[in-house]
Structure formats: C-alpha cells, structure tokens
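Before we start, here is the structure in question, set down as structure tokens.
Every protein chain of the complex appears in place save one, which is left out.
Right, chain A next:
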Amino acid sequence: MKKVLLMLFSVLSCLQMTAQTRPVKGKVTDSRDGSVLLGVSVMVKGTTTGTTTNVDGVYSLNVADNATLIFNFVGYEVLEVPVSGKSTVDIQMNLDVKTLAEFEISTGYVSKRKGTITGAIDVIDGKRIESRPSGNFNHLLQGQAAGVYVMANGGRPGAAPQIFIRGTGSINSGLAPLYIVDGQPVSPSDFATISQNDIESFNILKDASATAVYGSRGANGVILITTKRGKSGKATLDYRGFYGVTEIAEPKVRMMNTKERLDYEVAIGLRQANDPAIPELLKSDYNQVKEILKPALAQSHTISVRTGTDKTSIYMSGEYYDQKGVYYDNDFSRVGARLNVDNTTTDWLKTGLNMYVGYMEEALPNETRNSTGNPGMMAYLVMPYENLRSESGNWREILRHGGYTNVRSNLWSRENDFTGSGNDHLKFLGNVFAEATIIPDLKFTTRYSMNLSDYVTKTFNQPLLAAADNGNATRRFSRWNNGTWTNTLNYRKTFARNHSVNAVVGSEYNYLTDYDFTATARNTSSPLLQEFGTMLNPVSTGGSLSKYRMFGVFGNVNYGFKEKYYLDLSIRRDGSSKFGRNQQWGTFWSVGALWNAKSEPFIAQYEWISDLRVRSSIGLTGNDDIGFYPSYDLYGGTTYEGRPGLIPSQAGNPDLTWEKRRKFNVGVDLGIHNRVSVTIDHYRELTYDMVLDAPVSYLTGFTQVKGNMGKMSNNGVEFTVKGDVLKNRDFALRVEGNLTYNKNKIRDLYGYRDELLGSGTGILTKVGYPRGQFKYNRFSRINPDNGLELWLDKNGKETDKFDDADAVIQEGKTMYAPWYGGATADFSWKGLGIFMQWNFMEGKYSVNNTTAWLVWNNASWSNYNRVHDLGEKMWKKPGDVAKYPKYGSGTQFDDRYLEDASFVRLRELTVYYNVPKNVLSKVKVLRSVRAYARANNLLTFTEWTGYDPEYFNNLELGIYPVSRSYTFGIDIGF
C-alpha cells in the first residue's frame, strides 16, 4: 500500500502542465456502495501526466480534448475512459476479482496472497457485526460463513454463544475454535468485554492446511480476528451510535386467560362453580408474558480515530455500550478503549502495539432454570387473574394466587434491592511486537502478548430474605493471566520468476495461570449495607489455582511454480502440561496443494471464467481442551476420626495425550465474469484418540479413567456464492449465501462398549449414530376409556406402563442441525439501501421441558397456570378422544416434548441512507453520514412452541430466550 502511495506521490511530483489543455474533473466512487475512493491514480494515457483523487474522491486535471484517462486503484479493475470533450468525468470503479486474488490474507503466523492459499479460509468483513445490539459479537457470526455453526447459549446480553466449525469435533473435550485476536489467543467469553466496532475482519481457518500450524489447538478450527489499524494521511474521526429496544417474541404457546383458567379450575374441582370470587377474578385478565417480560433499552456509542504520518499510524477508539435485558433486573454495560500503533522505527525495524482495556459490568437476573421464580417461567405460570403490581404501580410483594399464594415476588425483591447478583469484569488485552528485516526477504518478528482478566462475582441478600443469616453476601474474585510469546522468521522471495517461496519458522510459548477465591459473610450491621466490612461473621472461604503451559515450534512453507501450482506444507510440534509425562509432545502436520486453473491456456480462453482454483489438503491437528490436570494420579481429602485423610480422587493416565483430528479437504473457487464467485468445499474429518472417560472395572478404584479412544467423523459440504446481481449507476444488488451440510457419525467408543455412559436427558451417544441423537419413549395416545396415557413399547405395541427400557432411537432427530446456512441481500438505490440477512438451521431438535411444565395435568401442577387448551382438550369422560390425559395423570417424559427446533429467521433487516456527498460538501466538516433503522430477529419461522428455538442444549427449561430488537443508528465521519 505504502509503495503504491509512494509511487503516486512521485507521479504527482512529475506533473507537467501543457498549454493546449482544458480542465476536467470528476469523482471516483465504489460501484458497490457509492463510497468515495481516495488515492485513485488518474493518468492521461500515453503521458506521464496524472493525479490522485482527494479524500472526497475528487480529482481534477488539465487534459487535451481527445485524451483518455486511466483510472487505477489497487484491488479494482483498471478503467480507460475517453474524455471526449467533457468537463466532468465521474467514475464508478468495480472490484477486480482477479487482483482480489492478489490480496494478502493473514493465515496466522504469516500473510499469504489469496491466490496462493491452499486451505479453506473464509473472510467475514467486520462491517457485518458493527453497531448491532449484542453483548457478545460472536453471536453475529451466525450464518455469515459456511461451516461455522453458531448457537446462542441463552439470550442474556453478553452470554457467549457456542461456536463450532465443521461439526462437533469432540465428545468430551472442548468444541470451541481457537480465537486469535491480533496474534494472541483469547477465550470465547472474552468477547463480552471487547468492542465489536474495532473489528476489521474475521478470518475463519477451517481445513488442515489452514489450521495445522496451530497444532494442538487447531482441531476445532481457528478464528483470526484483526482489529482496525491507523492509516497515514488525513486523520479521520468516526462516530457510530445507536439506540434501540429489545423485546421478546410472543411464544407460540398460549397460556389460559382468566375465563379459560376459571373453567379449568371448576372442571378439576379446584373451585366451586358458584364460587363467589369468580366475578371479581374475571375482572382481571393479564397476558403475563407481556406483563413480566418488558421491552428493554440498548444503546451504543463509539468514537474512533484513524491517523498517521509516514512513520507512525494510530488507531484509537472508545466505546460505551449498554443493554438492558428483557428479564427483570438484568443490565449489561461496557466501556472500553483501544490503541493500535504501528511505527517504522528504523529503516530495518518496525514496532507496534495493540492495547485494549475494557470494563464490563452486569446485573444478573434470576436465571435459575428449573424454578418457578425466574421471569420467563413466571410469565407462563402465574395466574392470568394475578395482578403482579400493586395499586401504586410497583411490583406487588406477596402474590395471592395459585402456586404463588403467599410467595414473595422476586420481581418485588429485586426492584427494592433486597437481593441481587452481578459480575464485573476488567479486561486487558495487549501485545507489543517488533519486525526486523534481517536481509531483504527475511524478516524476524517477535510478539509478546498478555490477556488479563479480573472477574468479580457478587451476590447479596438482605435480612428480609435471609433471616437466619441476618443478611449475607458472597464475593468471588478470579484472575486469569494468559501470556504468549511468539517468534517467527519469515522468508519470502520469488526466484527466477517461476518459483515463489513464502516460508515461516517459529516458536511459541503460552502460559495460563488461573486462580480464584471466594468468601461468604453474614449478619449485616444494617439491611442497607452489603459489603464485607459491615458483615459481622465470616461464613466460608474457598479458592483454587490452576496452571497451564504450552510450548510449540512450527514451520510452514508455501511454494509456487509459475503461479499455477502451489504446494503448502506445515508442521508443528507442541508440548503441553496437560498431558501424561510419557506423551507431552505431539506432532501435527498438513500438506496442501493448489492448482490455479485460470493460468492454464485452455481455461484462460474462456473469458467468462474470471477465476478458477482447485485446492486440496490433508493433515493432522490436535485438541488439548480437556481441563488442566487430566493425566495425573490425584489424591483428594477425607477424614477418619477427625484426622486428615487422603484418597485417590482421579485415576492417572501417564499415556494420556492429544485428541487428534485428521482433516481432508477439497475445494473449488470459481469466478464468473468478475461478478459472481462460487466456492464449494468438501471435507472429511475424523476425530480419533478422543479423550473419553472410559468406564472401568471398580477394581481400579475408580468408575472411570480418562483415556484416548474412540473415533467420530464429520463429513460435509460447504457452498458459498457471492454475486453482484445488479450493478449500474444508481442501482446495486449484491447477494451472498452459504449452505452447509454436515454428517456426524460416531465410529467407535471404548472398543469393548459401544454406548457412552451419562449422555444427558434423552440423548444417546452410540456407535453408528450421530452425536446428539435423541432416544425417547414413544407416546401413542390418550386411552379414550380411562383418560390415561398410552405409550408404544419397544416392539411398537401400545402399553399403559411407562418403562425406560421402551425408549427407542428417534431416527433423524439430533440436537445439532445437520443443515445450516445464511443469505444476505443488499439492495441500494443511490444512497438509500436495504440490507437483509436470513439464517436457517434445519434438523435441530430439542426437548421442550418448559412445555412439559405447562401441560402436566395433576394436583402438583394445577396450581400454576396451564396451557390454554388443557381444560378444553383434556380427557373428561369415557369415549373422549383427547389431546391431554385426564386430570391427575403422571409426569413422564416422552417424544411429545421432543420438538423440532429448526428455524428460518430474518436475523437482520436494515434500511440505510448514505447522505450524498454533494449535500455533505456544503457542511465542510462532515466526510460521510449514514443513518439506518435496523431490526434483528424480526421474523422467525419455526415449529418450536416456546419463546425462541435458538438454544444450545438437548433440553430447554426456563432458558433466558434470545430476543428481538429494533435499533436506530447513525454513523458520522469527520
């Protein structure tokens, strides 16, 4: 880039003025979004005369009438335009797909030209997650790239989603990809503390060729996140801000209204038909979902500055983000600041730093899942005739009806601060680096990074709610200290025109120390005081310390022949403190190959093919995400006669080692007319030597021992298409879409046993079936004779006896969607545009335990509001063909509650307006103004009957639902 600028400057200085010329001026914009292009070279053909566009994209030149202008800008198609006597020549430039292949893409330890990469890498533009109301921006990656499975872990602002790449890669170990932000590893929960507006791009590394250089941490894929950097030239300042509301989508399931409820109560004998209270109760009829789950506000403000001289460039930003939750007493807020500096220190040395400090604070709601007290469950279960608010409009203290009779409303307790819990989280993320050019083409880079977190968890209860303790408080402090020192030598040269080499060798040391302590105290001096200093009695303390150390050496070489054939080899050797002494070191490798078919004459002749590359790779990666000390023989504490005792607490396995994932990939990139690009990948991944808790004979002294065993495969196809459907002076329509199919299959478990123990409710983990396979008893119908439930036994015969042994495998029903994807469309007309993103997941199932709580029809549950049609459709007399069993029936789990949680949703709909330059130019200080209105999760199509189908678990019970939001924002450039 700098070279280009230098060249342009030199061109500028050579500018000649000639006599027979007339002025011509114009503006150069990007054909995709109309944004101005700065620094475009404008040359007069056949001369050395030329200029560059200024920050407004405007150029002016004196040229001859018959001159032809050549517009040249890196990454865009070169344009030749005859002036033909015009005085204004406005130009829209198109992206050059061919030169795009020349773009540098970071593959982690080294950058490579896109056209030389043998691996499967997706790039997501940081713009796609900017200014969206999400406390943890990783959730916004859903549907943005093929092969990336993103699923919310509940809807509390800031909750880290579950992400995995190319299927669930493990049974017992972690599924999360490795996240690297500016060269340093971070953990998924860290993203709640990082501002999303600082992100330049996400590079998603998927196959062996891309991930093997990360060795033991590469098995689940790698997500490289690059933050924005400064630019030399004119300083720019940007403000981005929005205000919005989030709310809950009305669930499909409807609870009884007052009339239905009273009829039901009479029908089951809970209330006399002539109960004098009925007329009074009928006066109140609340939709409690709307009463309890209120729309909540969100706002975000970011200011960022990009500036620089020819020696130093700086990016700095500050952010304030605040989002209330739809659950009562839930607030998430964050302030953060970033400074990224690049400095050319000497002619052979570049130095720089990236620094981020963030402070996140949250008030946590009552999220206890299997409780009638959490707001989501309460909204279902409170009687429709219960007025939750007192006459003054505040929450009522003591509820009066049903199962909540004489129960203190926790909405009231929280409103009045009688109880509460929260977190605050201080995050420092920083690294310094130096890059020395030893000889031309050989660079040594060293980078030291630190990732520090202080995390405080607080709870308190005032004496009113903790009478026995006379008030109590708990604090937990934990500190996470993760550092990485990376050294690399990079050699990059093209020999004799035909041979290109891009090689890197390096070493990496990674340490992690995690400690925490907790304390609980009670007996406060005053109900209003919650700090330890005012608590008279300590109750308990606790704490722990864990350490992890990892060291790796690695090498990667990318060799190209005639820009046609590329070979890419990686090797990495990692040592980890997690593994058994005999097996601490592991070696990982990959081989990738690329054929640039467009360079072959027989393809080049087809003009419509603007790009054609065929890639393939195979290799081995590892997963060490299995806790700190899984391999040790450990002793824990006990007592005998009050004397301290030691007992074996973990069976050691000195041979415990890396869980391995072998990856094979073959892919094609096709460009058509430089307008449409298509990428298809097929992958076959095999996880083996899985770290499983193998059930062992009690003679070993344990019931299970960790060992490397079992095999699981993930095979799939990824399809991505991006294209400019329409592109002219005023209209533009760009469409992108991706689709993934993943087939997971467990191939082997313990060898001597083909079913995993303890897989969770309704889940079967068995050889020959996919991970997350459901197994449940089959419900048949309600017996019309007696109103009792009938099931099918394992042979398909009806039975009135519920027996766990009758559970059958529910073919095709798993908790992980095998099909998923997303699509975006961006349509613009002049400055006005509309952007949509649709996501879908197909074949995802979940047990709706919440529904079970709503339909159970017996004395234990009738005190809570029931689903609206229970009274009408329950069995009442012999002969009734009923949907629900008779009153007084049991609470068995069966496939009635196994629901299809697949969904198609309009993740985002944005209407935006870019204020035209000619308007802006009147207000000198403004560079750009963009205003937008955005709705997230506006529409969701699903069979799921609860609040929201998106939840990463086999079982949904009282989960904080993912919400819908509406925001209005503005981006202003100065």
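In this section, a residue touches a chain if its C-beta (ideal position, glycine included) is under 8 Å from a C-beta of that chain, and two chains touch if they have at least 3 such contacts; residues count from 1.
Definition applied: contacts and distances are computed from a predicted model.
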Chain not displayed: protein name in its UniProt record ("RagB/SusD family nutrient uptake outer membrane protein", "tRNA uridine 5-carboxymethylaminomethyl modification enzyme MnmG", "Glycerol-3-phosphate ABC transporter permease" or "SpoVR family protein"): "RagB/SusD family nutrient uptake outer membrane protein"
Contacting the left-out chain in the complete assembly, out of A:Tyr243, A:Phe477 or A:Tyr511: A:Tyr511
Identified contact with the non-displayed chain, of A:Pro538, A:Gly701 or A:Gly812: A:Gly701
Listed residues A:Val78, A:Ile438 or A:Leu939, member touching the removed chain: A:Ile438
Full-complex contact with the absent chain, from A:Lys290, A:Lys311, A:Lys493 or A:Arg549: A:Arg549
Contact set of chain A toward the excluded chain (per top definition): 347-348, 436-440, 442, 444, 446, 485, 487, 489, 505-507, 509, 511, 544-551, 553, 575-577, 581, 584, 628-629, 632-636, 638-653, 694-703, 705, 752-753, 757
